[in-house]
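Complex shown without one protein chain; remaining protein chains in place.
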Amino acid sequence: MENKEQYFTESGIPVQDIYTPEDVKDIDYDRDIGVAGDPPFTRGVYPTMYRGQLWTIRRLTGYNTPEDTNKLYREEYKLGQTGFSIAPDITTCVGMDADDPRVSADVGHSGVPLNSIQDMEVAFEGLPIEKVSTYMAEKHGILTTMYFAMAEKRGIDLKQLRGTTANDMLAWTCVNLPRQVPPKAYLRYAVDHVEWCTEVAPRWYPVSFDSYNARDMGVSASEELGMLFATAIEYIEEEKRRGRLPLDRFVRRFSFNTAAHNDLFEEVAKLRAARRMWHKIIRERYGIEDPRCAQFRVHVQSSGSTHTTQEPLNNLVRIAYQTLAGVLGGAQSIHANGYDEGVCLPTEQSMLLSIRTEQILQCETGVTNTIDPLGGSYYVESLTNEIEKRTWEYMQKIEDMGGMAEAIGAGWIHSEYKRASIERARKVGSGEISIVGVNKFRSEKEPYKVPIFRPDPESPQIQIEKLKRLRKERDNAKVTKALQKLEKATHSGENVMPATMEAVKAYATLGEIVDVQIKVYGEWPFPIGM
Amino acid sequence: MHNKKVKILMAKPGLEGHWVGLLTVSTALRDAGFEVIYGGNMTPPQIAMTAVQEDVDVVGLSILSANYMLLASETFKELRNQGKGDVLVLLGGIIWEDDFPALKEMGIAEIFIPGTPLEDIVKFVRKQTSATAS
Partner (left out) sequence: MPETGEQYSTVSGIPIKDTYTPDDVKDIDYDRDIGLPGEPPFTRGVYPTMYRGQLWTIRRLSGFNTPEDTNKLYRQEYELGQTGFSVAPDIAGVAGMDPDDPRASADVGHAGPPIFSLEDMEKTFEGLPIDKVSTYLADRGPLTAMYFAMAEKRGIDLKQLRGTTPSDLCTPTALNIANQFPWEAQLRCNVDLIEWCSEHAPKWYPASFNSYNPRENGINAFQELGMVFASAIQYLEEEKRRGRVPLDRFVRRLSFQTAVHNDFFE
């Protein structure tokens, strides 16, 4: 007797009690699964995978001030982290400078304020950016130009510089932040950035399509992938329309960023399906032959929305399983959250444990010893097929609306989040979704306390003083000229990145550059309400 | 017995933009029969102004970043300045237990952390607002 009438994955795919050769009899091994490093890439993007190179341990971090963040990065590097990842604070995310009177309470929260190239230099002081790649969690390139300008000052050849700019329009639909430009304007900036990087920094990943936040909003695995690919397609269509770059060069350094949620086998299947689908999109839809353009290179982060405020140590276990899913799914780079993700920014202890979680997987569990170890499992192959099928269906919906930019502009994507989160809240309330320690096995009172990270309340003032000094000491005439040039370039439709780079080198601030964007395009109201 | 529907302003003070929690609770309150004004992200002065303009009975704040003490106290200051100092204020989000007493002292009537069943929030609002109504 089974306990439930029906079993489902977390994303609602029915799960049989057992899977047998019957369930996979229509699979053609060479056509559908193949070998890692070869189309259709189902088993992995590279031929040797972790036997050749382990995934990068890359935690998205940043707090207080660039000085404190620098200390943190040095610490993480010493502990064995293999890539940097910068989390700007809320004010930087909205493109406001720390001394902007509108932002007082939010400076230094949820990340590090980065207002100018000066801050970037402090954040990366003494760190080997010519050896280690950096991920910039930013909209479309302003922080990246600061990073590039810093690299140039250090004598590093931009053509060798490695790292990633998020530059993804999907992620920004998930947060209601002011000073957002309309989706079509966003697309313009994003594609400018990709074009420019392709030229000046060909080893840089100028975009990392990001479905992490969407997944955190409660959408399913195939909706997550659907949104992800619809966004990537939108960028390619925009470049197709512009006709400035050959498409194979344009997509060559595309990368992706997904969540690793709770349902272990579903998450593994999702990544395998994603690899096969991306190959099909590039090869069949766009006719691009170079197989390197069809590699779904992915950074995976454990899903913060699953980490509870109650009994925070339980999150350690959740994170370990989610990270394992990312590994079994063949991710290139992984961020394991701090167990205190549901409570605060990571403490030193939780930061250490995050890094150790990944290192234990790499060094002790043997799961890296063979490529795609779950390949061939009747269940996993069936799930891979099913997720692919459902994702194509979801993508068709977005296509029918006119593409991702239209879907965002019409508020449809946001309404999907609304639907998914209300549905999830209902299921948690009814117990259909179990959360141990919260709606299942809940203790009467919290059984223990964990150390809490509190941001330094002095940080905002430190940052404000720095900005005041910067504005006084820089050549303000030069800044004004550069910003005017940037405005002109924005109006003319040419690629804005060279002008942005010039402004950044003149010590224009982030807020000043975003002001130009808002001036030209206007502020786009967030399309969500009751 | 009041005939007027209980009015609740739901808002996020500050810039932190994760809106799903606020919207989910707002929807639950609306479905429970309250009149809900979904403010989204608003500055503390905007919250106070809207609270006065709409003559709300309850203000619900959602804060997921660590600066909730600062934002909550700014909001209270503005509410008092605009003559709405006695409105019922609730707080939801990632709030550390150790800070509950200080927040309650400030005037927050109740704090709801993630995982709180939605009907508990509805029940609380119902109880508090019918107590003041009668």
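Letters A and B name the chains as they come in the text, with residue numbers starting at 1 for each one.
The working rule: a residue touches a chain if its C-beta (ideal position, glycine included) is under 8 Å from a C-beta of that chain, and two chains touch if they have at least 3 such contacts.
As the structure is a computational prediction, the values presented were derived from the model and not from experiment.
Visitor: List the displayed chains that the omitted chain touches in the full complex.
Guide: Listed by label, the shown chains it touches are A.
Visitor: In the whole complex, not just what's shown, which of A:P39, A:P182, A:P373 or A:G429 touches the removed chain?
Guide: Touches the omitted chain: A:P373.
Visitor: Consider the whole complex, including the chain that is not shown, and state which of A:T365, A:N476 or A:S492 touches that chain.
Guide: Considering all chains, including the one not shown, the answer is A:T365.
Visitor: Counting contacts across the full complex, list the positions on chain A that touch the omitted chain.
Guide: Within chain A, the residues that touch the unshown chain are 1-4, 7, 17-18, 20-21, 29, 35-36, 43, 46, 48, 51-53, 324, 364-367, 369-373, 375-376, 441, 443.
Just so it is clear, only the chains that are shown with their structure count from here on.
Visitor: For chain B, which residues are in contact with chain A within the complex?
Guide: The touching residues are 12-20, 23-24, 26-28, 30, 36, 38, 40-41, 43, 65-67, 70-71, 74, 94, 96-98, 113-115, 117-119.
Visitor: Under the stated contact criterion, what part of chain A meets chain B in this complex?
Guide: 90-91, 93-94, 102-103, 105-106, 109-110, 174-178, 217-218, 308-310, 342-345, 417-418, 421-422, 425, 428-429, 435, 438-439, 446, 449, 452-455, 526, 528-530
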